[in-house]
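One structure coming up, written as structure tokens, with questions to follow.
As you look at this complex, bear in mind that one protein chain is not there, while each of the others sits in place.
Let's look at chain A:
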């Protein structure tokens, strides 16, 4: 079900004509089927994309599962909002020709099923539920629109430089924990094209998790609780924090809150905003004490210190030092920081194998931006407003001059950086590990059959 709340803009520009009329470099902004056709024709990295989803099962090795990639579901959303589910492809060439032919506005990736999803009806006849998902990357979906109650710069699907860092720290926290706590190595972060990020954990172990185990990982990350009517959406019980939360707090959240968010979102700049934070303090006396203090100084003192920083400091000292060290208040400072900064996951996406997720390198129809990978080690530098757009890429192609069907047209566009990153930092290490696993599983099997023969 769609989550964007405005209807799709009608296509205002006839791209084909514009393309011919305009000079080589400038291509008008926008998103339409004609632009998209050029993108799918010249730029989409089919080879790398397909290789990823084969997980080394496309080689000559006798341990390969040749049916593997063909059991993966792809889903296309066409221009007129027609959904084509349960598409499957045995080779990169098949995938490529289908995408070029259908020109999907959106490509989703589903799980690997027990049988070829395109032929699921044939198997359904035999009963016994043979058509079931058997493998799927562990995925996470984080949307900036879920942070609307704690950001004042934008709301809904809008994103700017002031609130995007919320996504950046979500990446940092999850990435660190997925690697250090859960031991995963092959993690792909992707810009969702408009208002969030997607995460694909691709280790074999992650792909084989059962739903219950996926839910457990998602719950491990869940701090934000309660629907719209819960009073306290973040509640940290216990005298100390779990090592994961403690590390997230000291390494990332605390400094991010104090050095960036506090000032960029002006969290204490108005009566209303202050009240919102004061409401999180369970002791009414303390809250009203602070309230009175701030009422007084908002007009009179024109101190050099920023009002947000000053008030936060006051709140912290009041809660942490002196007479208020009661049980309930001890956690309160941390709770406020967690509420305003800690990642908010769309839990349902992660919990079930059969959830679809938009493929990397798609173009977002509303923004025209490419869903490019994000390097978690340099995620601070990622700027969603600088992500290449469809029209920009076409302009670059034009500028470079159409060379007769060169393999790697993308090398001459700003997509190059993204595809190189995908290839060298994600795909190559992943395939290396997959091949090693394949090899050792195969050897173990050989050994086993040899042993049983001897016996």
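The definition used in the following text is that a contact is a pair of C-beta atoms (placed from the backbone, for glycine too) under 8 Å apart; a residue touches a chain by one contact, two chains touch by 3 or more; residues count from 1.
One rule holds for everything that comes next: contacts and distances are computed from a predicted model.
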By UniProt, of "G protein, alpha subunit family", "Apoptosis-inducing factor 1, mitochondrial isoform X1", "Vacuolar protein sorting-associated protein" or "DNA primase large subunit", the chain left out is "DNA primase large subunit"
Which of A:215, A:263 or A:433 sits in contact with the chain that's absent?
A:215
Only one of A:246, A:386 or A:441 touches the unshown chain, namely A:246
Please identify which residue in A:251, A:348 or A:411 touches the non-displayed chain.
A:348
Touch with the missing chain holds, among A:29, A:81, A:292 or A:380, for A:81
Applying the definition given at the start, please give the residues of chain A touching the unseen chain.
1-2, 5, 7, 81, 146, 148-149, 180-184, 205, 209-210, 212-213, 215-217, 219-220, 222, 224-232, 237-246, 344, 346-348
